[in-house]
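Reviewing the structure listed below.
Shown here: the complex without one of its protein chains, the others still in place.
As written, the chain order gives the labels A, B and C, with residue 1 at the start of each chain.
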Amino acid sequence: MYRFIQTLLMALFLIAAATPWVRAEEGLRDLVNALGEAKLSNMDEHIEALAKTGDPKVVPILEALGEGNLYARKVDGQVFLTTGSGSKLALTDPVSGESAGEAPKAGLQKVKVNNSVRRAVRTALGSLTLLSQDRNARLKAAKSVLQSPDADALDAIENALAAEKDAEVRALLEQARATTLLVSDRPVEEKKQAVQTLKEWGGGDALSVLSSALGSADEALKSDIEAALVGLEQTQALWAAGQNVWYGLSLGSVLLLAAIGLAITFGVMGIINMAHGEMVMLGAYTTFLVQEVVRNSFPGLFDWSLAIALPLAFLVTGAVGLAMERGVIRFLYGRPLETLLATWGISLILQQSVRTIFGPTNREVGNPSWMSGAFELGGLTITWNRLWIILFALAAFAALLFLLKKTPMGLQMRAVTQNRRMASSMGIRTPWVDALTFALGSGIAGMAGVALSQIDNVSPNLGQGYIIDSFMVVVFGGVGNLWGTLVGAFSLGILNKFLEPYAGAVLGKILVLVLIILFIQKRPRGLFALKGRAVEA
Amino acid sequence: MTIRARVTGAFLAAVLSTTAFNGAFAAEDTIKVGILHSLSGTMAISETTLKDAMLMLIEEQNKMGGLLGKKLEAVVVDPASDWPLFAEKARELISVDKVAAVFGCWTSVSRKSVLPVFEELNSILFYPVQYEGEESQRNVFYTGAAPNQQAIPAVDYLMENDEVERWVLAGTDYVYPRTTNKILEAYLISKGVKPEDIMINYTPFGHSDWQTIVSDIKKFGSAGKKTAVVSTINGDANVPFYKELANQGVKAEDIPVVAFSVGEEELAGLDTGPLVGHLAAWNYFQSVDNPANAKFIETWKAFTKNDKRVTNDPMEAHYIGFNMWLKAVEKAGTTDTDAVLDAMIGISVPNLSGGYSTMMPNHHITKPVLIGEIQADGQFETVWETPGLVVGDEWSDYLPDSKDLISDWRAPMSCGNFNVATGKCGGKGS
Amino acid sequence: MITLFLVKSLDRTIIIAVAILLALAVLVPALNLLTAPDHPLHVPIYLVSLFGKYLTYALLALALDLVWGFCGILSLGHAAFFALGGYAMGMYLMRQIGARGSYGNPLLPDFMVFLNWKELPWFWYGFDMFWFAALMVVLVPGLLAFVFGWFAFRSRVNGVYLSIITQAMTYALLLAFFRNDMGFGGNNGLTDFKDILGFNIQAAGTRTALFAASALALATSLVITSGIVRSKFGKVLVALRDAESRTRFLGYRVEHMKLFAFTVSAMMAGVAGALYVPQVGIINPGEFAPGNSIEVVIWTAVGGRGTLVGPIIGAILVNGGKSIFTAAFPEFWLFALGGLFVLVTLFLPKGVVGTFQQYLARRRAYCVAARKNEEAELAAAEPTAAE
Partner (left out) sequence: MTEKKPRSLLYLDGVSVSFDGFKALNSLSFVVEPGELRAIIGPNGAGKTTMMDIITGKTRPDEGEVFFKGGIDLTNKDEAEIAQLGIGRKFQKPTVFESHTVWDNLELALNRSRGVFATLFYRLTGEDKARIEEILSTVRLTARRDDPAADLSHGQKQWLEIGMLLAQEPELLLVDEPVAGMTDAETTETAVLLKEIAKTRSVVVVEHDMGFIRDLGVKVTCLAEGSVLAEGSIDFVSNDAKVIENYLGR
């Protein structure tokens, strides 16, 4: 399928030298227009033909094709590059690159693409752009040849390697060359060299390349590959354990975020707040609303939408919390089990309100660019959104700790929750402090909602999924102890992730629950229980 | 403003249904249609839309003069995603409200819960959702897809088009994924796929931490053979799953994911940019280009007063089921259950994907199967279509105990589980 | 000894409640079976099943009240015992289907057949016999409660910690029963029942009989609970609810007391579940959902915890309301339900029955005081102890 690359340069020369430019342009136009009539099944042949021209104009055309921006005009079958969306599209002539006006969408027929077409486009673009002027284009090209090794492309890769100056691209090309070498019919000596390169490269990808090469390798090569594999597998196992820890931390940070507000309302104030999950949900919906406004009015600010949503979510859910405390909960102090009933009722009301206002379906909350994608750290794959969520959870925790331990406000809160009467007789306005503490807990839950909107559904049911886990974390860590919540969240997260590969996701979760139950038998007041003379009489 | 409109709309709907409930003073010359979809609880996310779709279909039909000269009247109840409550509400609809037919249920368990009620009280249920098959009941019409109308064509497509050799069957741990995966596993092995090239994974409902599983999929897919994921992951868990796929950089060109429970509604909650090219197999997509569908979408948007509302496959199933029921009632001249049950078989109505769907003797319908790729705008683009219509196969040919069973509700057989090997009705027959 | 125990259990309220239940057990089936459908007194089968369901809920609420209202153990996992009882009954009903399933397999239930199970798992053995299933209905929840309580009460887990781990228990069971590998039908649970003790489960006669059985079970449980509560043991329960340490220092083994109450309560919940399943026709893991357990708490709170008829009235009120509202205001009933919970906790902290009792007690006290005043005025006599 990729045999054309071998003849690519030759064809380029021949066409460029032997035919007048006009004919080349007309030929290109025909090829492009042919795309409009092509079927999905024979599309790759057309792409191949286009790539064979070697014409740099082909690059934007193929890119547009891959992105689904290529349309054929229904009246004359002319194919155009398009931009924009909605009922009218702006057309660009593929050959001249000039604007060709606008056309209603109804008069255009999209050139259909599917995965195999996109793959063909990617490969074609890869070879076409290996020698591009643009460093990023070369980088992308190197990645794509690495992903689809083809013996025929080996020469092109070596040519590109010879000309390449950029270290990063070079490294990729080296790997691509080694990977491709293994599937080529080059001599064993060169292949041994390639195995070495791959071994030094390391990581899961090298492992998979080598293990798939093992099956078809010569006897002479086999021992080399096997040796390389042993080393790679060992390091890979270590990295896998590290990766698991990372997943555990990441899950733990989600648990921490979900539970941290509850550590205030439940842990510190003793309110069994079943509406806690709904506070998280309201925070997520605030993010949705902020993004709606940003999308419609200030598209440039999209990357900032989360930063805008954070304080707003805090205010919104804080206000809801304040209203809840003033309206209901303040009548129930000292009757913790009854707060459970009332807040359960409130959670039903909040859920149904959101369902009525925003509809029952999921709402779209986008990831800003700095929260999308992943990067490699040694053998670890770290996704940006998880990293930010861990950082955010820790920051929220630190801020809360600071607020409670180092500020007058925090002192008052602790005073009131420890001894209401005493605090009140010392001039602290206890009702006010109660209300603010509850609002604080709710507000933090709202901020957690902003973060969770990045990884989970934004639907009226969002909160329900977290409420039980949150209670488990707070109880496991020890009610009334923020550090307990922190340690509890991360240890449950990591435990869960280490059980998951052996027991599966479902059984793993059951095991964690059983372990919590057993743990509470051992330490009936949680991990970080306050020891001391029981005040109970 | 749209919010206010929706609140008033919902309020009006509530008032309407209140009057509907107080059936005592409702006019006698209406035909009542029961709508049994969860409006609260976990399934409200999917089912509320179907309730709205039914209200729209009934309103449209009334504009065209109703049925048998009478107006249709919708009776809406909320079974609240609580399965035993489904049974209670079904009983209430049939014996208190005396509805002529019920359109409802989403999950298999809700259908299982109401089955005995429909059987006992002899009424009709239209069930609009793709399901695991292995059932054919006299009082139920299955307008959603059976596994052979969704799962098997999707796998065929991937095998032919993308030359997939390694398969990940990922599902939520409940009956539909379990059965579908059993069928697919048997099917794949019959196609020469080696057992070690099939990875099966189950997760709990509402699973939200997909890091480990997605990285396992990546690892499974990097063994040098073309790999695809067949996802029977249920509603709620899909958004975090796709978000994790996007973030870990699993591209459709490398490891395509084909899903059977992800439709336009589910995509509405996602940024589909990074997901372009992942697949879904359905019998209908909103993007299908034909006049009937265009009109349907237009009516829907007008009815919901929201031009961002999307349509999806189960809505189309209700559309087909409702029209079939209308036609059957007209043919029978009465809403009497037995007469309608007889009249239903063989009824053929236009579907929204540009053809006709027919009610087969096994109470399943014929449908085209479409494979669509996710687009950046949250729609699907059809990339493949079965050449003709596929008949829903209630008893799968790929499960050892069900391959001998057939269903035919026409007299004289009138049997939901006729065993062709023993020639007796009632499974193996003993 | 036992008779004394039972006689002591009967006071006026209990006698009235039991009488009403017994009357219902006779009258409702009679009115359903013996009157014509258009007769003004006819009770439609729909209502029979509905109220039969409410009665099993009432029994569940009563069971919870025994541990929560009288013993101070707020169990957020009582639905688990209910569901286990239900599953035991469901397994019996499944086995009764026999070869009438879709696949005609005489031994295996349908869901096992199409998931390719080859033989019946060991824990399904015996469930083809009613006596065995009936035994399991009380034994399985009882045993779970005993083991769970043994550990928890011995370790002195109490208050919210206990509530949360009971919730963890039911949640873990929920996840476990969702697993198809467990052999309980996964998410779909057990359904498609045909008959019970040889009677067609859909027949009106069977339904009314089940209703009567539920009413009888509730009446019996009411008498037993009342006996427990009115015995010295019951007084110890209330004592440890109010002052656990004091009770301990008086020499009572608080953990044994709690364990007994918890186990009895779980068994009652199991019976409720077993009666519930044939009436609704399905049992599935959804019954284990933590939300269900919280709802039971709410029924009890609405009716009045720490009273015996309270939970019964609460369960019927809330569920009746739910049945009406889900049909009358399908989009708004959650507001009504949520609002009800908030209002009850705020304004009727003792529940409907508790508040009513309080009102009666206050009136009585007022009358006594008034009488005393009169007497004092009349003769300045020595005030006698109020009777």
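We take it that a contact is a pair of C-beta atoms (placed from the backbone, for glycine too) under 8 Å apart; a residue touches a chain by one contact, two chains touch by 3 or more.
As the structure is a computational prediction, the values presented were derived from the model and not from experiment.
Contact with the chain not shown here comes from a single listed residue; of C:117, C:233 or C:356, that residue is C:233. The residue from C:39, C:256 or C:362 that touches the chain not shown here is C:256.
In the full complex, chain C makes contact with the omitted chain through residues 1-2, 4-5, 228, 231-233, 235-236, 238-239, 242-243, 245-254, 256-257, 260, 385-386.
We take it that only the chains that are shown with their structure count from here on.
Each chain gets a centre from the mean of its Cα atoms; for chain A and chain B, those two points are 30 Å apart.
Distance between chain centres (mean CA atoms), chain B to chain C: 37 Å.
Put simply, the C-alpha centre of chain A and that of chain C have 46 angstrom between them.
For chain C, the set of residues that touch two or more other chains comprises 175, 178-179, 331-332, 334.
Residues of chain A in contact with two or more other chains: 351-352, 356, 464, 506, 509.
Taken together, the chain C residues at the contact with chain A in this complex read 74, 148, 151-152, 154-161, 163-165, 167-169, 171-172, 175-176, 178-179, 245, 290-291, 294, 297-298, 301, 331-332, 334-335, 337-342, 344-346, 349. Contacts from chain C toward chain B in the complex involve residues 44-46, 49-50, 53, 99-106, 110-111, 113-116, 175, 178-180, 185-189, 191-193, 201-202, 276, 280-282, 284, 286-287, 323, 326-334. Chain A makes touch with chain C in their complex at residues 266, 272, 274, 328, 331-332, 335-342, 344-349, 351-353, 356, 464, 468, 471-472, 475, 479, 506-507, 509-510, 513-514, 516-518, 520-522, 524-526, 536-537.
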